[in-house]
Every structure is written in structure tokens, then in C-alpha cells.
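Have a look at this one.
Here the complex is missing a single protein chain, while all its other protein chains stay put.
Entry: chain A
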Amino acid sequence: MPLTAEELTLARQYDLTQKFVPFLDRHLDYPLIEFLGNEAVYDDQVINQLIYDLLKDTNMFKFVKDTYKKLNPTSAFPQELLDKEETFTAEATRLGGETQEILDVIGRDDVKAHFSEDKSQNCEYLAKNFGIDASKINKLYQYGLLKYNKGDYETASDLLYTFRLLSTDSESLIAATWGYLSCQIILLQWEKALQELQKLRDIIDSRSYADPATQLHHRTWIIHHFLFPFTNTETGLELMCDLFFQSSYVSTIQAACPWILRYLVVAVISTKNHKRMRDLVRIIAQESYEYNDPLTLLVKSMYIDFDIQKVEQYLVECQIIIKTDFFLSNCTSSSSSFLDNARAFVLEVYLKIYSVADVAKVARLLNLDSTAEAVALLKTFSAASNHVSIEVVGETATITKTAASVHQQVVEKTKHLSYKSTQLLNAQKEKSS
């Protein structure tokens, strides 16, 4: 279903692709731009130009040429492109030959049998018996990079995997891990991608950087890459909450990439995480001066401004955003449940404030088609809640809240104290022993 003019304006206004481009590799940017094309957010011409500019420095010559033809059906290919292809082919053949030797050696069963856990020992063994030294192993990396740039992600992924098994140089290992990660993401291997990201994250968190800005920059990259697996796996959104609400990541998001808040809103609402919602409200309140989109505004209007009228509008806008956002539209677990959960959140706030409500207004507020749906929703809410009962008579719903007595409140607040104290004591004992 094509977008209406209004929806298009909205989608363009809140399009984050531009913000993402600096934090992702070219090859990972491509799906984002392609998605914009598929959703017809921009014209084909614009998209093709973008794709061409994006990929003309890679080695995917066939693809680049095709795109060029689409852009300039009449003119010939630029000379530099052809030159580049030529040098590339020569280079590829050379490196391919060289690496094949190594791969052959490593593939042999007797060699495999000699491999042990200790990397340096493996290196020594290879160098002594087959003359495969560090520089040759590095060829694997170079060839992997070349293949990756060619768009042959599977081969690249294998090469980099082998390289990581053999190399001992920590810097190029990290580089290879980034490359391997990109391959996994493009190949839609989410489990592997998550593992790799976890590794990179540990490295970045545990390393001490002379310049805090570098660490911040690395974390920003990590955050953007994490969005791929998070929005594509079953438990991804929960994992996203766990990771992004860690204090170091919260401050990274606030300092460098507040637009990530959009995904946090979706994650929190979709997972019905009330505790996180409080944190989220705090963060959004702090950041509202520099970043707003319908999703953060929804939270803001619900919990900060209590501007119930606006909620209705934002709920509609959120749906468009979710549809036209690369990550959110992919997100199997969010797109359907987000709206329902968002409604539940709104209803909860609403019912806390109102004791007598107009069903028609509730229906409109929640962006429901009929009052019957609203009544059903109210009934489910009433059934699920312990201290709220809702009676619907005609067009009005009466909400009765049984507030906890003071006695109960005190019990509620103090019952965990002794448990906590014991826990604390145990922890201390463990520490001191």
C-alpha cells in the first residue's frame, strides 16, 4: 500500500537513515537505503544515485555498473571504474592463489590433528613445517576484505573465520571480528552476529582508552550494529533493554546518538517493562530538547506533559514510523504487539487518572475503530487488574479503585527489607572470605 502524501512527509521528516550512515559500513547501509526505495519514501532516481555513491568505492562492479546504467542509460561507464575493475581482478587472482595454498595446508587432516588450543603453538607449527608465517596469514585477512568488498560475504566470512583462528595480532583480530560481524549480519545469521557483538562489546568495555572519546565512538558503533540482531530475533527487544539501559550505554546514547531512543521506546513498550519505562521517561525528559520523534513524543505526552489529547495523534504517527523504519518494520516481535501494548500503557495511565470515562473518547484516544473494541479492552484490563474494577454502562465507564490501605502500604514497603539485608550480608561474607 503506497503512502499518502502526509505519511510521506512524516516518514521523510523522521527518517533516520542519514544518522545511521556514519555508524555503519557501506555494505550495511545498503539495505537501509534499499528499504527506503522499496517503501517508496524517495524516488527511484534519488535512491539509485544514493546507492551508486555509496557503493562506487566497493568492488561490486557488476552491481555498480547496473546502477550506473539505471542512472545514465545513454552514457558509457566512467573510465576510472573500468580501470579499477581491472586492477581488482588481477589483485583478486593473485591473492586467491596465495591464500589457496594456506587453505589447502590447513584443510589437511594431519595438519588439523596437530592443532591445539594454543595459538602461538599453532603458528610455530605452521611456520616450521609449511613456511606459513604471520605475513602469509595476513593474506587471509586481505583476501577476506577483498571478497567482502566484492559482495561475496560467504567466502569472506569463511576467510575471516580462518584468519581469526590463526592470527595472534590483537588489532587485526578486532578488525577481522568487525568484518566477520558485518558478514553475519548481511547473511542474516543473527545468533552468530549477537555472539560476535558480545565479544566486541566485552573488548570495548574492558579496554581502557587514553581518550574517552574513542571509547564513546566505539560504543556508538556497537549500539548501531546491535540493532540488526535485536530487531530480528525473538528475545532481541528484551536484550536491547538489558544492554541499552546500562549506565554506560545510556550516557553514550544521550551524548552521541539520541535517536536510538526511538528503538528503546519500542523495546520498552513491546516488552511491557514498567520498571524500564520510568528510566525511559527520565531519559526522554532530559533529551527532549535535542531529539523528538512520534515515539518519544508519545511517551512524553503520556508521562511528562499528560497531554492526553495528543496521544491519539502520536499513536497514528507511530504506526507510520514503524512501517517506514528499516529496523522496526523488520522487527517481527514488535510491529503487531507494539500497538496493543502501547494502548495498554495509555489505558493504564488513563485509568489511573479518570474515575468516570466516556467510552467513545477512550476508543478515539486509543485509535480504535469502534466503541465495542474499547469496551472489550476495558473489560480485559479490569479482569487482569487486582485493584481496579470497571463497569461499563451505556456510553460511560465507571472506574473504581480500591486503594491499598496504609497498613497494607507499610507492609508492602517493608517486607523485602529483611530479605535484602540477608542478601547484603551474604554478599559481604562472600567478598571477605
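Some notes on this structure:
As a working rule, a contact is a pair of C-beta atoms (placed from the backbone, for glycine too) under 8 Å apart; a residue touches a chain by one contact, two chains touch by 3 or more; residues count from 1.
Everything that follows uses one rule, which is that contacts and distances are computed from a predicted model.
This figure omits one chain of the complex; the name its UniProt record holds, of "Eukaryotic translation initiation factor 3 subunit C", "N-acetylglucosaminyl transferas-like protein component Gpi1", "DML1/Misato tubulin domain-containing protein" or "T-complex protein 1 subunit zeta", is "Eukaryotic translation initiation factor 3 subunit C". Contact between chain A and the unshown chain involves residues 289-290, 303, 305-309, 349, 352-358, 361, 396, 399, 401, 403, 406, 409-410, 413-414, 417, 420-421, 424, 427-428.
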